[in-house]
Structures are given as C-alpha cells and as structure tokens.
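Here is the structure we will look at.
Every protein chain except one is present and positioned as in the full complex.
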Amino acid sequence: MNPALIPEGAHPLAATIARLVWLLPLLPLAGFLINGTLAMLGAAKVGPADPSAGHDHAGDAHGHDAHGHDAHGHDSAHDDHHVPVRHKFAPIVSLIGPGVLVAAFGLAVACFFAMRGVSMEHPYIVTLYQWMPVGDLNLNATMLLDPLSMVMVLVITGVGMLIHVFSVGYMQDDPGYPRYFAYLNLFVFFMLMLVLGGSYPLLFVGWEGVGLCSYLLIGFWFSEKANADAGKKAFIVNRIGDFGFLVAMFLMFSNLGTLDIGGVAAKAVELPMGGAVITAIALFLFLGCTGKSAQIPLYVWLPDAMAGPTPVSALIHAATMVTAGVYLVARSSAIFSMAPVAQLTVALVGGLTAFFAATIGLKQWDIKKVLAYSTVSQLGYMFVGVGVGAYTAGVFHLVTHAFFKALLFLGSGSVIFVMHAAYHHTHNHDDAQDMRNMGGLKQYMPVTFYLMWTATLAIAGIPLFSGFFSKDEILGSVFARVSHSTLAESSLLGIPGGTVLLVVYGLGLASALMTAIYMTRMMLYTFHGPNRTGEAERAHLKEAPWIMTGPLVVLAVLAAFGGWLNVPELLSAIGPVGSLEHWLEPVVGAATLRTTLGAAPEMAHQTELLLVGTAIAIAMAGIAFAVIRLKPAALVPKKDYPAAEGIDRVLENKYFVDEGYDAAFVRPTVGVSRAVLWKGVDAGIIDGLFVNGSALLMRAFGWMGSQLQTGQLGTYAWVLLIGAITILGAFTLR
Amino acid sequence: MTAFLSSINYNAWILPVLLLLPLFGALGIWAHALVSAKDPAEKRWREVRLLAFWFFLIEAILSLGLWWSIDPANPAWQAMVDLPWIPQWGVRFTVGLDGIALTLVLLTTLMMPLAVLGSWTSIRTKPHAYYVMLLLLTIGMLGVFLSLDLVLFYVMWEIMLVPMYMIIGVWGGERRLYAAIKFFIYTMIGSLLMLVAILYLGYVSSKVAGSPTFSYDFIINNVALRPETSLWLFGAFALAFAVKVPMFPFHTWLPDAHVEAPTAGSVILAAIMLKMGTFGFIRFALPLFPSAVMNPAVRGFVVALAVIGIIYGSLVALVQPDFKKLVAYSSVSHLGFVMLGIFAMNVESMQGALMVNINHGVSTGALFLLVGMIYERRHTRMIEDYGGIAKVVPIFATILTIVSLSSIGVPGTNGFIGEFLVLVGSYKTQPVASVISATAVIFAAAYLLWALQRIIYNPLTKPENAAIKDLNWREIGLLTPLLIAILWLGVYPKPLLDKTEPAARRLVEYVHATAAGVNNSALNRSR
Partner (left out) sequence: MLGEALALSAVLFTIGVIGVLTRRNAIIIFMCVELMLNAVNLSFVALSKVYGATGQVFVVFTMTVAAAEAAVGLAIIIAIFRHQRSVNLQNINLLKG
C-alpha cells in the first residue's frame, strides 16, 4: 500500500514534493486518532467485569455537565464556586490539534509552489490502492491534484489552521477539549478527501464525512436537546441532498460507464448538448449541492447549525464545508456546461437563495443567526457565479468569503466568549448571543471592533476590499451572459434564458443592498451605541486573549487584500489582472468557453463602468441607509423587548419554513409510519389478519372438534357401537 | 500460508471437521454436565461457558485457513468432500465451498465466539443446555452454507430451527414462547414447500440419471425443466427463502424473534441466519431455475417486494419505541437491499448484495451486542428510558455511534460500500427500483440518528441512568474485531470483493445465458 511504489506516469508534479499529496489528509487523520484516543482516555472508565452485578455504588456521573459558551447562558453556573478546570490532556491536545494543520498547510504551500513551476495541462493523479474493483466499476483510491483542488486545499488548511489556533483559546475550559479537536481534525481530513478525491464516490466519502463531522460538532454540547436536534437535522437534510448525489452517480455510471472525475468529464462532453441524461445528471448533482451548501429548499439546517461552537461555525458552516457544493459544480464544470437548463436552474436557485436569506438576515437578533443567513445568502452568490458558467468568479467568491466570513464568525465568537464570561462572572443567565444584550462593545474590545468592520466592508462590497472584487465579478458575469451564451439560447420552464439571467442579476443587486444593510445593522447593534449588557457585567467586558485575536488579524489582512487574487481588467492599474483566472484555466477554462460560445465575454467599457458604479452605489446606499435609519441608542435589552409583529414577526421566524416542513414532511412521515405502516399493516394486516388470523382459524376448527368430546366414556362407547354397526351395515347391504 | 495448508492436506479434512467439532463440543459439554453435577451452580456455569468458548474459538481458528486455501477463481468446488450417506435414496454427504460460501462460513465461525462472549454473564440458567444448543446451531448453519446435496441441505436447513427455537423459547424474554412458536411455524411452513420441490427435483433427476440422486451438480448440469415447472419449483424455494430473508410481507416473525431472543440469539439470528435466505437464493433458487428468475413478471415482483421492504422497514423502524425492534426492522430494510442486488442480476449489484450480507452481519450483530450490553445494565430496551448517557458511558456511546454510522451506510464504513454497489449496479437494470431504494439513505439516517439522540444524547433526566457502568474489557474486546471489520471493509474492501467476484460473475453469466436458452457451461463444475 505504499503509494510511492505505484508509478505515477510522467506528470511533472511527480518529481516534486507534490508526490506526498496523500500525506495532506493523513496528517489531520493522525491528529484525529491521537486526540480521539486522548479524549477516550480522559473520559472513559472501563466497567466492572460483571455488568449484571448490582448497581450499588452509584457513580459520580452527575458532577460535571459540560456546556459551552454558546449554550445560551444557563450552564453550570449554578455551581457557585465553579472554577474552570482545564482538561488534563489540554497541553498536548493544543499542540497536536493545530499542529497537524500547520504541517498540512506547510505541505500545501510547498505543493502550491511546486505546481507554479510546472504545466498543469493534466491533473496530477496519485493512485493509492484499488478500492472497489467490481465488474465494470473499477474504482481506485486516487488523489487528484489540480489547480482547483490546490486552491481549495490552501483555503481549507490555511483558514482551518487559523481557526484551530483560535479554538485553543475559545474552547480552553471545555471538558470536551480533546474530543473537540479530534472532531475538528477529522473534519479537515474529510474535507481534504472531498477536494482531493479522484472519483465521484471518493469525493462522496469526503462529502458525507464532512457532514458527519458537522453532525458531531453541531451536537458537540449534546446535553442540550436543541443542540442534538440541530445536529441530527443537519445530517438528515444533508442526506436528502446526498440522495441526489447518489442518483447522479448512478446516472453517470450507467450512461458514461465510469465514475472517475476525469473520465466523466471526458465522456460528458460527448453526450448531446442539453440532452436529458446530462441535464438529469447535472440537476441531481445540484440537489446534492443544495443540501451541503444550504440552498433553497434544503437550506434550513444551516441556521440551526449555529448550535455548535462558534469556531465550528466559522470553519465548517462558513469557510469550507458549505462551499463544497460550489466546488462540486466547478469540479463538474464539464457536465454543467453541457446542460444549460441545469445551469439556469443553479443560477436561479442561487439568486433566489441569496435574496431570500438576506431578507431573513435583516431581522435576526442572534448575532450568529445574522451571520448564518448571511452565509446562506453569500453561498447563493457563489452558485449564481458557477451557475452562469463563471466558475472562476464563483471560486473567487468562495475564497474571499472564506476569509471575511471566517473573520466575522471568529469575531462574533470573541464577542460571545467575552459576553459569556461576563455573564458567567455575575451568574446571570441572559442570552450571550443576542445583539439586544450587547451594544457599545467597541470601547471594550477595540481590536475585534476594527477587525470586524474590515470584514463588514468586505462583504458589503466596498471597493478594494476583497468582497468587492468577487461579488462584482459574479454580477458582471451574469450580465455578460444575458446575450450570446448557451444560457441565453436556452430557456427554463418556457422563460427565455436571457430573462432568467436578468432576474438573477436583479436578485443579486437587491441582495447586495440588503447585505450592506444587515451587516451594518449587526455592527451598529453590537459595537456602537450604549452598552446594554448590564451594570455588573460591564466590569467584566474586555478584549479576548491574543490566541484568539491573532488569527483574526491574519484573516483581516486576507479579507482586505484578497481581491488582488483576481483583479479585473478595469482595475489593471492596481495589480496583475486575473491571476486566479489563469490559475484555474486548465480546469474550468474549456467549460467556461463552452457557455460563452467560445468567446471570452466582452463588454463595452461603459457598460462595465456602469455595472461597477451601480454595485458600489448600492453598497454605499445600504450602509448609509442602515446608519441613518437604525438607532442603536433606542434599543432595549432582550428581556424588555416587545414581541415582533406583522412582517417583522414573519422575518424573525424565518417565514415559518421550518414549521411548514415539519407539518408537510416530518410529521406525516412519522404519523403514517406509526399509524398506518406499523400499527396498520404490520401489526394489523400481516400479523393480525394473516399470521395470528390463520392461527385463530385453526383454533376455531379445533374448538368445534373439541365440542364432540364430552369426556363421558359412555357416550364414546355408544358412538363407537353406532359407528361399528353403520360400517358393518354398509358392508352387508352393499 | 498456502504451502503450509496444502502440506497438512487442509482442504481434504477441514469441512467435515468444521461440521463435527461442534458435535464433539456438545458431547463434551454434556459430559461436563454429568461429571460436575455435584458442583455448585456458579462453578459449573463458569466452567461450561469457558469450555464452550474454547470450542468456538478452535472452530474459528481452524476455519481461518479457508481464507488462504480456497481458490475463488477456480470454478470447481473447493475443499469438497463427497461421501455416501443414504445410498438407497441416492442421498450423499456432499460438502464444498466457493468464494461466496467462504465469506459466509467465515462470518459464521467468527461471529460465534463473539456471540458467546456477548452472553458471557447474562445466561445463568441451564447453561449446559444453552451452549449445547449454540453448538448444534452452528452445525446447521455451516451445513447450509456447505451442502451440495439437496437432501443434506434440507436436513441442515431444518436442523437450525430446533436449537434456535429452544434458545428463544427457554432463554428469551417475556413473550418468548409466542416468539419462538411464531418463528418455528413461520419458517417451517416456508420450508415444507421447498421439501416438496426438492423431492420433485430428486424424482426428475433420478429418472435422468437412472439411479436416485439429489446431487446439486448433477441437477444443475443435467436436468432441464420446462419453464412452467421451473416457475412452480422456484416459487416453492423462493417462499422458503423469502421467509428466512425475511422479505416483506413475510417479515413479522423477525421483530418478535429478535426482541425476545437472548443477546446471542439475536446476534446469530441477525448476523448469520438471515443470510441463509439470501444465500439460498444465490446458491439454489437462481442457478436451479434461471428461466423463472429471468421471467420479467417474477423478477419485477421480487424486486418490488425488495423495494417495499427497504422503504417499509426503514419507515417502521422510525417509530419503534423498542431499540431491539428498531434494529430488527432495519434488518428488513438492509436485507431488502440484498434482494434488490441479487435480482438486479449484474456483477456490481450481486457483489454489492454479498457485501451487504456481510456488512449486515457485522453491523447489526454489533448493534444487538450493544443493546444486550446496555440491557444487562439497565434491564430495559425502551429508547425513552435512556437519554444523555454519552457522558456516563463514553466508550459505549462511541462504539454505538460508529456501529450506527456503519448501519446508516456512511462512507468510510463497510455499510456504504455494499449499499453503493447494490444501488449503482441495480440502476443499470432496475433504475426505478434503484432510485426509490436510494431514498432509504435518508430514512436510515433518520431512524438511527433519532434513536441515537434519544439514547446517548439529550439531557440526562433519569437518575437511574447516571449509575450505569461503562463497558468492561471483555465487552470492549469482543466489539473490537467488529469495529475493525467495519472500518477495514469500508476503507479497503478489495480482499473480500476479490473472494466473491469470480463466483458472482459466474452466477450472473450462467443465469443470463441459461435463461436465454444458450447452453452455457459457466457453472459446470468438474467433480
């Protein structure tokens, strides 16, 4: 199984450090194994040899119920002399958990430089071993390294490393410290498998694996029912998407005869353009994406996923895992570019999600919920990008979003950490995540304040911040494809493609406006105005430790300057144009050109200026609107706040979509299963009517026979005699 | 290893030894019961469980050699032994293996010691009889996998019933008699029709051969049946196997039997005995009656039942209040996948079906062991009686989570490989069935994760749960091999797939070719 023994062909990367690509996922896996073992050693007490012997000496299991900072205040604070006890393995875990990520990041950077030096016409594929060689299905465990997966690997290990470091501070007093890092390492392992997998099933391993880790981490503080519920919901909703992914793979295998990513891409372009099969494959793949990347209709799990620790929200539910769907579409660009109808669907769903989630984001009070809906909305943007065939733009936004959203989440994590600590000191059970309880934090946490404003400007699309570049490129690409593209030539449900794209463009602009508004609202309520936390608590508000703010600084630099990765033609003055575009060209270039009918999208200079100008104006207007309209000074703490009414109530309750799903799908399924299938069919018809029914029938016959048995010997004798005479008589008279 | 095995002529004696060793074990335990009659009950119990465990362990170790000694690519039966048994009726003691049977034989011999360890402390009444029953059961189960004579097969098939009836009826739960009788009669009714079919086949083959014979090989190679006859006989065989699988709607014995059986009984029932049904289809029903199998109506009907079983089993599992019953219904769902894979009739799906067979044995076996362990501590199987025990019993919670994930079919565990192969293969021939069945991935996650949440997560509300002791070394030790299997088969299933691939391929090709009327000798085996 030594991968080095398998000749890799003559790929130029084979001679470089990149041949160690299999080590990338293995490092976090090793971290998981070590941390997991430590977690077990720390928590477990092996039971007595004979478990059925009486339970006389009750264990001390009540003692330390672990809750986290996010657990909405009411945690072990009732223990008056509660002194946080560090886990006994904390030092070694703090070393290994982030350590493996640092090593992986180092390796990734080395691979990146190796890749810069060589031609990446073909992806670099490392075959580790034969995985599922069955019949016509010859699946190997292969790693695929190309520019696209390189970008993803850098984001995952880089941002992941920063978040691991942040977690050392954030989770320091949690009793589940080693378990936390074990899960986090495992997540990185699966995420790397996802982006490095050389075939769709292998990609699916990572795909489901990250879902599993997401499940474990959302429900990390599982002693609260709400957290356990949220984890379960995330997993099951994701599974609905996974069903789509599975069906897409069945279609690929039966129609294309292979499941290797390269093989599928090569075969897909041989199918008829826009044919039923290729469209079905693309749509089913996209169903998978709606689950993992929280798009309509399967976005409902992501806001609930905020039940997990905040660094988890930053890593999994903002920067990496939820963008897997975007990665999948970009990875399958050959398939999507052959199915314009599917592309339009992706773009439209992305646009609708961006808009819809942004409206909900306007009225949320929980700081993490604002960011959660913001994430859903931004993911919608990315899908608009990859949907219209602007794969680079989508991936570009994926990268910048990873920077500024991770920063926002970690920043909010710092805020929650500090708020929680303050409430903890005063034994107050109030909500540490509700913005109505915050306000004026800028004087207590100035570093976090400035860093989060950086991210806010980036996400709002203020010029020269990273979000500006990426969002603008997506919107520009949509506009460019309104005419003269495969999309414009096809139609979705009878609506011409050009019209659909214009609608998407409008949705994008509207969402941009709302993004600026809700982000400014969040900043105003959190950091500006008077403080509403409470008199006693105020004394305990202070900046989070450096191990937490340090990573924020790095992310802020990236959020501010990430736009230089792909500078548009228009701004060629400020730096090299289109670096990311050139980088990704070998992977998605052909597919992009297919959508734009072979020509690079050209726009008149004025049009482009107009578009950019509109976008900037909208961002500015949003911020200005929020600053003028919203009065942080007038806000009252959560406990004094009146209940929302009208449209506010609808928005605050997220359009009651969860309730609707519950009533439409969950309860009917459970109800029918219980009442009809179990009690009705199983217990009633099969068991009752047929099984026990036939037994009953036999018993009835038996009962009838038994009535002949009087128990009187005399009767028997008479019957015998009569019988004998009858028979004799019958013989005689015959 | 191979050289060593051939130097001791392993293949020549291993199968009779595997079948006889449990018999000697049973005699040994009987002897122990007589010798130790005057000892205190505690001492006798400790001795007899150790004695039984040793027998099972030796059996397992002996059988391991098969992994190396069997050549799966060779179309001839491996390790074959053919002795006269009832010459007047042409019944012979013919046993032999191919790759498919190999995996199931190993599953049996390796699961048995674990099952014994699983009931190490919970069975204290009549321990001698209990272990004798387990040993006799082993003979029956191995016999079914090994028999190459129809009468021998039938005898082995029925032998299994009696010890299992006793195990459920004597050492079971509250409604054990109901469950035991239901199990017995259900299975018996199914298999009686099969007996008729076997006798008919023997009658026909004897006419062809000129002397009485029930030889599997002879019937396969020489007996040509008219399609209608084939259909009826297939029906008779299929009913017997469908009850055992169990396919919807013949599954209702399973939840009762599983719930009432003691831990070892449930484990054996789930891990091994349910495989008899699917193995029966693979070994007998398919190659004996290819034209019936490939009949579109028959095939559509069986596939439909399989799909109903998959969805129905998961939905009913969703609402079970009793964890053991939940696992039982999940078995209905999993075995539905096996049936779908078999009747989709291509190499991928067949391989997937064989894989699910093994996976289900490992994962569900482990689940029943875990339920048994927690039941031994808390004396309840009701899900609602637990909650929040992950903090109290972290080892148990971790293992339960891993095993559940395997049962859900999360990639990286064995469950995924099997389900994926079944679905991806069956899509080629039965696309609708495949897509409908794929929704089971959603339901499986729903029922197991919901149960998991209510057992090990959520707040710890019941004070009696706070005192539960975690797993002990014995329990950890006996679960470890299963955990290794779960991960090994998920990450690197190739060795196992390689064992079954040639046989699966031969079977699929033979059925297709024979049904198409081509005289194909893919299954012709030289004796």
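Order of writing sets the labels: A and B. Residues in every chain begin at 1.
Going forward, a residue touches a chain if its C-beta (ideal position, glycine included) is under 8 Å from a C-beta of that chain, and two chains touch if they have at least 3 such contacts.
The structure presented is a predicted model; accordingly, all values stated were derived computationally and were not measured.
Chemist: Just to confirm, in the complete assembly, which displayed chains does the hidden chain contact?
Modeler: Every shown chain touched by the left-out chain: A.
Chemist: Pick out which of A:95, A:696 or A:717 touches the chain that's been left out of the picture.
Modeler: A:717
Chemist: So one chain is hidden, and I want to know which residue out of A:10, A:708 or A:733 touches that hidden chain in the complete assembly.
Modeler: Only one listed residue reaches the unshown chain, and that is A:708.
Chemist: Which chain A residues touch the hidden chain?
Modeler: Interface residues of chain A facing the absent chain: 703, 705-714, 717-718, 721.
Assume only the chains that are shown with their structure count from here on.
Chemist: How many angstrom between the C-alpha centroids of chain B and chain A?
Modeler: 38
Chemist: State the interface residues of chain B toward chain A in the complex, per the touch definition above.
Modeler: Per the touch definition, chain B meets chain A at residues 121-122, 182, 186, 249, 251-253, 312, 315-316, 318-320, 346-348, 351-352, 373, 376-377, 388, 390-395, 398, 405, 410-412, 416-417, 420-421, 423-425, 427-428, 431, 434-435, 438-439, 441-442, 445-446, 449-450, 453, 456-460, 466-476, 492-494, 497-498, 501, 505.
Chemist: Considering the complex alone, what residue numbers of chain A touch chain B?
Modeler: 40, 43-52, 55, 58-59, 61-62, 65-66, 129-137, 201, 204-205, 207-209, 212, 215, 219, 222-225, 228-229, 231-232, 235-236, 239-240, 242-243, 246-247, 249-251, 253-254, 669-670, 672-674, 677-678, 681-682, 686-687, 690-691
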